[in-house]
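Shown here: the complex without one of its protein chains, the others still in place.
On to chain A.
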Amino acid sequence: MSQMETQTTTGETEEQIRDEWLEYDFEGESALSVEDLDVFYGNDQALQSISMDVPEKSVTALIGPSGCGKSTFLRCLNRMNDRIDAARVEGTVEFDGENIYDDDVNLVELRKRIGMVFQSPNPFPKSIRENISYGPRKHGDIDTGLVARLLGRDDRDEEEELVERCLRGAALWDEVHDRLDDNALGLSGGQQQRLCIARALAVSPDVLLMDEPASALDPIATSKIEDLVEELAEEYTVVIVTHNMQQAARISDQTAVFLTGGELVEYGDTDQIFENPQSQRVEDYITGKFG
């Protein structure tokens, strides 16, 4: 239908992405600043020249129909796309005064500061406790190994404290506190997802990227996660992908709408996007006419 209109009355109904729809003025600093980001998988372009600033200590929601490139965009922000052979990224992402796509960027350090929760839960086949302390152990912040203990360093108390704090943070503590040594793969899907959130919190990143963290959760766990996200935004910058409009409306400060083809069509204050979208296509998407 829209195809026909586009062909017949070009200029009238064909909607182009207008710069003013992408302009979002906010107070305070931006945590991430994306400029002209293109992503290709082989010859297919998945993101088309995306530019947006993500304000710090706030929740930014990314919404859009399936396959429009939300996960791809998120993975650009901590360079996880480097791990996909076919993926090629052009453009810049500025974080802490530096382009993360510069050659001399330390990826390990970068990912320590920009954490990620994946679309499907991916706990390690280890105990719940080990899942949480994995990151800090790898960074040398926690050491309970035999050698460390012989050398007089024993962080077991710190570990206990960290595990409890992160599990509470991810609203999982009450369910698992009496079986911290059980294999994490024995948890339910929703519990696994919250464990992955807890695991990301344990590293204390500056930015937390969350890819549909609540898609596998029941309403109760979802609302716990939503509370958590809002709480996190006091200290962290959260970028969250969601398919759930109400959720985006509830928890985010600003919303970016991606549409099929990998375009960022509109970006602005969440209330404004949901109540008074500028773009017709965004309005159609939000009201469920298109998607």
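Simple rule for what comes next: a residue touches a chain if its C-beta (ideal position, glycine included) is under 8 Å from a C-beta of that chain, and two chains touch if they have at least 3 such contacts; residues count from 1.
Following the convention adopted for this analysis, contacts and distances are computed from a predicted model.
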Protein name (UniProt record) of the chain left out of view, among "Aspartyl/glutamyl-tRNA(Asn/Gln) amidotransferase subunit B", "Electron transfer flavoprotein beta subunit", "Acyl-CoA dehydrogenase" or "Phosphate transport system permease protein": "Phosphate transport system permease protein"
Contact residue for the chain not shown (choose from A:Arg199, A:Lys224 or A:Arg281): A:Arg199
Selected from A:Lys57, A:Lys112, A:Arg168 or A:Arg250 as touching the chain missing from the view: A:Lys112
Contact partner of the left-out chain, one of A:Gly135, A:Gly169 or A:Gly190: A:Gly135
Touching residues (missing chain, whole complex) on chain A: 78, 80, 83, 85, 108-113, 115-116, 118, 120, 122-126, 134-135, 138-139, 183, 185-186, 196, 199-200, 203
